[in-house]
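All protein chains of the complex are present and in place, except for one that has been dropped.
Up next is subunit A:
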């Protein structure tokens, strides 16, 4: 008891002096923990933003935590235990919306904390529609798309030309690899079952429509490996275990261009999505100051364009697009590999965030039950 009281008295004293001292100026923390997706994407962030930033601020130490796939669950647990160790979290747009709704992500004023474009356009206009939530600081536009191996003998020289090759076991026999979640798979199944693109979500709203999509997926279920992380799909296609499948376009780019794998893109019905930063809510002042300093730097026009030199994702700022050049190490022009390139975006599928926000939990459960059948 007595020691406890002494401890509390001392700590009150320490806290008091700290508060007085901190009131003058906000000291920036000298370390930060960034959360991202690992793989080629994280290394593009490392090279385009973090390394230059650390060069300017050599006293800082930064640590990566490759936990973005579990970001929502991990952040809920951290706030419940009052032990938030993350400073900046990379998430997809729909996760940002969820975290923002739950109050776990900080709402930001984009014009205040982000750099304007070089011509003075404020950040909110430069990012435009891509700011889908008050908490979301967009970085890139990516797409989930399909690709196939180019050396499959059983296909007798045929090459897939549209997304329905995924479901065509007769012309394109072999193992498929698809993401272990309903999003995209159900839409593609309906399109290949004859539903027009614009009607997909109307059909998917009904019980019959959902049954129809699952029935279509049933056709290839026995031939499909379900991946949870994009690296798995690339791994199984690189070692020939799967011959056709879906992944993020940047992962395919890295396998095809950097690793020289016999894989070709099938841009048909690619699904665009956004990825960006959120700042956890209620960070201590010193850590918040450091993160804001980093985010200001890491999301300016030049940095977003630099990132496109390492991975084929489109920068989220309109002002970055003209600055996209060649691959930093291989020297190939990056523009033809961007999902937004007109040649690739001939038939993109328009993904409906708000629809999925309403139906996600329900269809997730149905999808998992269907997988277990």
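The definition used in the following text is that contacts are C-beta pairs under 8 Å (C-beta built on N, C-alpha and C of every residue); 3 or more make two chains touch, one makes a residue touch a chain; residues count from 1.
The rule is short, and it goes like this: contacts and distances are computed from a predicted model.
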Hidden chain of the complex, named as in its UniProt record, picked from "Inner membrane ABC transporter permease protein YdcV", "LivH_4 protein", "Cytochrome c-type biogenesis protein CcmE" or "RNA polymerase sigma-70 factor (ECF subfamily)" = "Inner membrane ABC transporter permease protein YdcV"
Which one, A:121, A:229 or A:302, makes contact with the chain that was left out?
-> A:229
Contacting the left-out chain in the complete assembly, out of A:159, A:206 or A:259 | A:259
List the residues of subunit A that touch the chain left out of this view.
-> 7-8, 10-11, 14-15, 18, 31, 33, 35, 37-39, 42, 63-67, 69, 77, 80-83, 85-86, 228-229, 231-232, 234-235, 238-240, 259, 261
